[in-house]
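Omission of a single protein chain aside, the complex is shown with its protein chains in their original locations.
Letters A, B and C name the chains as they come in the text, with residue numbers starting at 1 for each one.
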């Protein structure tokens, strides 16, 4: 009765998800795994009682796979998702859905042609308890119509391989999806400000950056992206409405009185910050899949994020604003 | 491969646990249920695909039951737990282990005779993320040796059936276990102060009360129990150590700026306050049971709580202190 | 037109008050100073343009002194205050009014005989902005009738000369006055609990202590006194009422995000904690004096504090409660 899941990609996040299906969540088990790293895949399969399929495309077609999880290298995502749609199987795809808007568009076209939503994109923030409270504060009318969002996405530090564009594609991408979901609106333009850089950055990274987004209804977002902030992994989000303001809660931490300071700990790892959200996200996907439904972030959401990210990267290179054009939303995603 | 669980008691908390085993947790499924309310039990069994056993003692002996959960009416707990020990089956028993110290002692004697710990008592606060952080602050030495605890257990209101003694047996009982666990110490005396009663109480209930506990190493606890506090379900715990202080975190809530107030919500239901702790508690029990171990609160903990509660109730009736004597701790619980 | 103030005692707090009258406050100036330390007194007089009077009793009688401030050594307070009453001059006396209840009683008797309140005792907490907000929360009915107070008075550390009794006379004395004022009630009994002592105390000091006070209307106070708490000078006060709870605000401090911690500074010096209260207290005394009124803490308040402190010290030596008896309050202090 449990859903038989095939997982493509047995790296860090793949293994983490396999562990979830096997030890934490209810209603699914991992039957097949696949990855280009054969030795690692064999070890993971043995640990969790799954079998190995050498090729991801074969895994998708396998009879003992009811649903697919794609946690492989980003550039391979679109191909596997398209194959899952072709096989008519539900697929959970870690972000990004595709590395460019054109490939994301192909997924939409295939899904629209298939006539049913099969894809859930791994935007896990929508499943974080704090963001869910924020969403409720908006939809319930508690703070009135939203007018602005002030947000920040801060990492303690990044390596030399992290370059300016990644501030958008790897970091701001979370807010790009999540804030759009919070506001239930589409973006129409992007601008990027470049403050004086921190001395803790390196030659190929402008850090921090401020991303300014405008929505169709005129709401304004300022998002600070600061990936060498030193002090912690810190996610801030404040929605300013016509009647009041709601702020994303801090993760629950002890209040300590020590050494002339009243303090609470700030986390330093994103995995710890959103650990609960991943559990909720995948349990929700299992439940929806078992019910023959799609309830999470869609491939349209993945496409929207890709288009917006492309505009932000373009905006990094000029001093003014870059328009964001999504095209017509297919009825499937209404 | 999943542990086959038999649940005795299909009331509110019983159903809640059955739902957990069936829809949320990993590694167990409910195979048999039993309760004196036959109709309700039939409905629950049908909903979750379990079968009904008319008699709890028969459920315990059933071949399709690997482990037992006791969520029946309090006065029946000890009998079912004793039967589970007799059957050599792991048993999770909701608090109280027994309604008096003598019956709790019988469980200990039976378990000691059996020679292996089989019983876990449902003190779920030990599994609350906040209390776990407090425990870590103590054991890591962050705040130095603990000297005092200031605690409060507040409910918005209680009905007429809730009488003075229940402030101990139903309410303070949680802190009685949890603070002893936090301090890793035993109680030696209890005193109860009775402040001016709130006008919101009724004839048979002194409310609020202040319970003063002393431990073997001299630590002092003051615990306010206030069950008609009106404003919310509020659990406070502050450990004062030689170097600093650690406070139980508040449940995560939105920060709202509205109507000339900066506010966060206070919960009003205990079920909401500790909802996460129940999941962790039962997953932990499943995992330990699967590994043939007992890792949670023991029957000795249940017995200690019962002895302490009896002393507190005695202290409600006098103006001074009442000694607390546990007797020698069997090696099984060392 | 400015009130001409004579100050007896030119030690630390005396100089601090002289500075206030001279540089910060409006409506008074220091004309005469006196102290047994002649050299220091001369220097202070020169700095602030005052003259020296060798003897405090002569200062009180001097024609260029309209009102007297007593900041000399505690055991001399009662004598100077009695002399000021005899001279019919308003007198501000730093705490304590007298070092024992009998001497405090003499002041009351003299003042009652004189027929007009002339004495203000230096209980400055009543002038702290935070305590004033607490008082307002009580008197406005915001939290309903008060039932309990949980309080703490913590110092980072004390020297060898600070002994067990001083936890009452020097430390708890502030709460003894201030909480009585907050509740507008009299104490009827005291009990002192002695938790396990911190290793940071010394041979002649039991530290921490918990002082339990009961008021005439049945309200209960638990006050932790912990003078080697290491982490800071920390004053806590929480009033539990029938409808809700009000907590003393923390002093305003920056919110810092640094080194994986969100923190605010905790002060370590009582002078910094209540710096604003002293200014308000003395300006209020100047204004009242100029208007021929007495508006602050009276000698009856000083007497009540002395009687209560004596009971607490007695309670340090036994395991139960000690009654507190004030006698009849003269109409002058109604």
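One rule holds for everything that comes next: a residue touches a chain if its C-beta (ideal position, glycine included) is under 8 Å from a C-beta of that chain, and two chains touch if they have at least 3 such contacts.
As the structure is a prediction and not an experimental result, all values here were calculated from the model.
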{"item": "Contact residue for the chain not shown (choose from B:55, B:263 or B:295)", "value": "B:263"}
{"item": "Contact partner of the left-out chain, one of A:24, A:200 or A:287", "value": "A:200"}
{"item": "From C:39, C:203, C:254 or C:291, residue that would touch the chain that is not displayed", "value": "C:254"}
{"item": "Contacts of subunit B with the absent chain, listed as residue ranges", "value": "231-232, 234, 250, 257-268"}
{"item": "For subunit A, residues in touch with the removed chain", "value": "144-145, 147-148, 150, 152, 193, 195-200, 208, 210, 212, 217-220, 222, 224, 226, 229-231, 240, 242-245, 319-321"}
{"item": "Residues of subunit C in contact with the chain not shown", "value": "22-27, 129-130, 133-134, 137, 142-143, 243-259, 264, 283"}
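Just so it is clear, only the chains that are shown with their structure count from here on.
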{"item": "Pairwise touch network: line, ring, star, complete, or other", "value": "complete"}
{"item": "Centroid distance [mean C-alpha coordinates] between subunit C and subunit A, Å", "value": "58"}
{"item": "Centre-to-centre distance between subunit B and subunit A (centres being mean Cα positions), rounded to whole Å", "value": "38"}
{"item": "Centre distance in Å when subunit B and subunit C are each reduced to the mean of their C-alpha atoms", "value": "45"}
{"item": "Per-residue multi-chain contacts in subunit C, two or more chains", "value": "231"}
